[in-house]
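Take a look at the following structure, please.
Note that one protein chain of the assembly has been removed; the remaining protein chains are unaltered in position.
First chain written, first letter: the chains are A, B and C, and each begins at residue 1.
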């Protein structure tokens, strides 16, 4: 997707403007048309706010059409979705469902549509599969007005992420979280370097899935955050630190197997836009971890 | 198995004495016969020492016969073993091998017998399956004299455990280790009570196996140690503490999922006769663990 | 003071009974006389309860006399006090006051007596000097009825401690707290032995005062608790651990001065009957402490 600067967007003609922002709201280029009239925008936040206001003032029919323009989760072939939707659903692992899971989604989709008359909408970039299913089941208990509002709220979250991808600006929307770590060797009073780290997603059932592999640098950190530049999907994670190999290289420990080999640190993420800094303080015989800042 | 006191054993006639101790050394009741003459024994340690000395002074032929009287690991039907051997091998999980694992053991047994002319002997109560396999492979690299000595050393370890089971005495042989824990809520300054704990064995490959389930009491400890009264088999373990449920009951934490749900603490055991105390200090956002005392 | 068993007390004649318990309530042997009639007592708690009930049912005149029978704090020569009062006040450091502190106590005593018509009574064994002064000032703000009740409550605390000193019984009154520690070397995975420890009292102003010096044993604990068999006076304390010397002996650390030399752990005690276990987890470059159990 081509990125455009806010400055260029403010200077663009009507056609280019709509071409750039038409898909921010799924199948609803009229939103871009409405906000075109309000140029220039002093900030990305102002542009985003204008798009939300356009929807909120757009009348019930247009709101309903916007909601109904969204695909159901997991059930369509990805190539029948808009490029945005396909990328979003694939990112959440909805393209890797087992037949049983697919069937579960289909039943939920049907139950939801049958109860509320609209598709279930959720900003999948903010969720893991377990979290989508849990939300799905919880929201099925709501009443229709609540779900109409919930659908719009999720559409606005989706729009914020799409806008963030498309438009560069001096300000940023607060749509990204991060996950980072830092390993300190408190028996040596120094950063723990060259520690192999795996980041895994821990599903409610089934096997852990490795999301990233990194190694600590001279400062005990990873050169890049484990997750950055996107929301951290709600869910359960495990960092696995190869602590035993580190102390073996340092030459101090002789027990076989060592007391600490691979140290798993399991934690839950509930705020996709939050900063999760999860340090590890290690000795050959102890460790401590905490949510840092 | 009937237990007998050291006092009764010291007073027993020859037949009863040999009946009680004849199987301490596998298929070698002559060891019991030899030590019978040295009664009475001031302590269990003295009796054990006498049995070892009897073997060491018994001559090469008898030592070799003693070694050859031991079964190979894993390959015989358990009901063809002595009761002691069957219980020991079953305890180490050698009765739960997959066909591939069984084949691996058979290949190792053959390689070992073909190189050294004796069966591979190891005190299986001190080991998990991975640790037996690792020892097997390492010891195959040794020379014959080293392995003759290793076989006797393992036979003496087996004998110590069998003696400990059969004879009660004021003194005890140092053949047992222990595993215990203690959970403290450092955000509340109090023991963490009613925390569900699972103890799992973590094999080098394949799924974790739950060995015990316990719950912390009013002092943050388990009423019984997780392992006691036997060696702690060499291997890798994981304690899983249901910390999230604890703080949910305390009413303080609202994030969903919580930052800490189940806290896994993974550690290796290298000294089966060691005391492994593995405490956990928790808050809703941090924890620390260490090998305690 | 001679101790007497509850059994002997239950069997004692009137004179011996009153001789044993007459001073439990200051200058009020009539309380012992009243409870004499209720013998035998199934437990020390029952005897204590009976003495309290005797006071509470004794009528206003006797209660007031009991209150007025108590000495004022700090102002009398210790040898004019009952032996109990002298020992109690001396234990709280009221015999070591500077002229300024003595004057402060006299002003408070006068203000209190002038407002309430009774002496200020507090169970000094449960307090340090700062805590007595703070209580004194706070209680001066109360009304007369509140202070009448407070005086009796303190008299009952004093009585419980006196009873505990005089009478041995299978049960104990909950009048004692304790202070203990445990030092673990988490860089070595073992208890930290031979660590010199000082326990100091930290006054609100003025210099720290050393209360005890101990050394950790093979298990990283002190052979005796730092405080036991008495209340832990409310106040501020500091444990000072000679961690630098320990690691110097272990031979691992070279920096001069070491990062950690003497580690001070400062904490407040608010429950004199509480169990304060204050462990220290150390490496040459880090430490952690917490209220344990």
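Keep in mind that, in the parts below, contacts are C-beta pairs under 8 Å (C-beta built on N, C-alpha and C of every residue); 3 or more make two chains touch, one makes a residue touch a chain.
Predicted, not measured: the structure shown is a model, and the values here were computed from it.
For the chain excluded from display, the touched partners among the shown chains of the whole complex are A, B, C. Among B:186, B:222 or B:236, only B:186 touches the chain left out of the display.
The omitted chain makes contact with subunit C at the following residues, 234-236, 238, 244, 255-264, 266-271, 281, 283, 285-291. Touching residues on subunit A toward the chain that is not drawn are 182, 184, 186, 189-191, 219-220, 281, 288, 290-293. Listed here are the subunit B residues that touch the chain not shown: 186-189, 259, 281, 283-286, 288.
The rule is short, and it goes like this: only the chains that are shown with their structure count from here on.
Look at where the CA atoms of subunit B average out and do the same for subunit C: the two points lie 48 Å apart.
If you average the CA atoms of subunit A and of subunit C, the two centres end up 57 Å from each other. Among the residues of subunit B, those touching two or more other chains are numbered 281, 288, 290-291.
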